[in-house]
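Just one protein chain is left out here, and the rest sit where they should.
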Amino acid sequence: MSGRAFRLERVSRRFGEVEVLRELSLDIACGEFVAVVGPSGCGKTTLLNLLSGHDRSSSGSIAREGRERMVYQQDGLFPWQTVRENIALGLRDLKDPAERARQLSDLIELIRLEGFENHYPHQLSGGMRQRVELARALAGNSETLLMDEPFSALDYLARIRMRHELARILHHRPRTVVLVTHDIEEAAQLADRVVVLTERPAQIRCELAIHQPRPRGLTDPEVVRATDRLLVELGIDGDASRQTSTNYKE
Amino acid sequence: MSQRRLNVRSILLPVAVFAAALALWDGVSRAGFFDKSALPAPAAVILAFGQEIRSGRMFNDLVTSLFRVTVGFLIAVLLGIPLGLWMGQKLAARTAFLPLLNFLRNLSPLAWMPFAILWFGVGDASAIFLICLSAFFPVVLATMAAVANIPAVYFRVAETYGLRGFEKLVQVTIPAIMPQLITMLRVSAGLCWLVVVAAEMIAGRDGLGFAVMDSRNGLRMDLLVAEMVVIGVIGVVLDRVLERLSRIPSVRWGYER
Partner (left out) sequence: MFRSSATRWILGTAIFVTGITLLRYRPWHPPTREAVATEGVVRDSLTVGFLPVTCHLTCPVTDFATRHSANTRFDSQRFTDFPTIVESMKGGRLEASFMIAPLAMKLREQGMPVKILYLGHRDGSTVMVRKDLPARDLRDLRGKTLAVPSKYSNQYLVIHKLMDDQGVKPDEIRFVELPPPDMPGALAAKAIDAYFVGEPFAAKAELDGSGRVLYYAKDIWPHFISCVLVAHEKLIRERPSVVRDLVRGIAESGEWAETHRLGAAKVAAPYFRQDEALVRFVLTQPPDRVSYRMLTPTDEDLGQIRDMGIKAGILERRIDIRDLVDRSFIPTDIKAANIDAQ
């Protein structure tokens, strides 16, 4: 668990004339949960692609350790494969069929989809699909999860439920996580550290550490405080918006 | 319950429409608006049908046409799909071949008829050639377009989970285009059936198309209608059979989104 999962040093990424990332430096420790927030179009997906190795930086260096797996916003599952087949994709390295079957049923149990093993993705709800993706990414012995707005296609309640699920599952299967999200609450509730990016060309505007141990509740004081901070950092008046949201809740 | 009722209805309604069409036909032919040789009565057609069945000619023509369609279609599919897969993956191949393929696709297979006869004579070979021609280009183009439009995310996932080469082809590329492939197979099989009958009409010595032409030359409208009925029924059966392809569980996703 010691050591670094990622080290970015002065990483820039340019698409022709468009400079997306500028001299970004970031260390991510093994086992750490980092959330990345920032304005739309600032380069969050680009950053994830650099981390996963699907994209190359224009300059700067990226060091990574361990195997990463990506969870997509939606439709990352193979629609022509059943839940079981999709998850088994993550277990391809296991040679022993008995062991593979055991792990498969463990994972299905973990995401609470017993009885849906032979369903196809189009027969599942959005939340169920995201859980299958999660299980596929967690299967086998990968070390890092890269998640690009994994819950953004879900409705609010499902999103909150999925947050709990993610926290619970990570408790059973600890991983290094980089989570890109628009949802500040989500970042505050799940992450050890939140990285706030500026407008394009993106730089790190600030980093916010949240010390309370996971899992956390939505209304834990530290989470609420962090949410406020993030709103301010993103240029939205934290207090004002909190007022309304508190009023709303009471 | 309602499922069952739906099924019963989905059989009864078309049967009723067919029966009504038959009754209308019978009525018109009895009313005598047309000469007997211009509109044969259903009874005469049934008689002719029985006669053709007994002589074995109907069966022979049917087998002949089906054989030609099956072989020609299979050749087209077995050549066309791999070519389409290759072109779908290689932009350069696409750029190079697409204009030519589009050009060839727009030529009616029947325009090739004289060449088919010159090169292959009158018989199975020329009919199979024409069938093959009529299915080949649509198959290649549809496969190619389908492959080129596979969402990139599937290939990224494949890469992440270590699917490469043949495994990637069988587990990702082909399943990803299956729904379009099946639709395309149905369409081009229908096309083949049209073409074989037309091709046999223009040249041949057996097959249903030839039988139609021959009945016409023989001034036997009753036979001709019997053959038309068989052609239509086989066309429907062909499509029904291929329609079952889309019921394969692993391709349902393509029809339910």
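Order as written gives the chain letters A and B; numbering starts at 1 within each chain.
Everything that follows uses one rule, which is that a contact is a pair of C-beta atoms (placed from the backbone, for glycine too) under 8 Å apart; a residue touches a chain by one contact, two chains touch by 3 or more.
Quick caveat, the model's predicted, so the values are computed rather than measured.
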Touch with the omitted chain, as defined above, among B:121, B:162 or B:232: B:121
Those residues of chain B which, in the complete complex, touch the missing chain: 35, 37-38, 63-64, 66-67, 70-71, 74, 114, 117-122, 124, 175, 201-205, 210, 213-220, 245, 248-251
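Simple rule for what comes next: only the chains that are shown with their structure count from here on.
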Intercentroid distance (Cα basis), chain B paired with chain A, Å: 49
Contact set on chain B toward chain A in their complex: 151, 153-154, 156-157, 160-163, 171-172, 175-176, 178, 249-254, 256-257
Contact footprint of chain B on chain A as seen in their complex: 52, 54, 69-70, 72, 75-76, 78-81, 89-90, 92-93, 120-122, 136
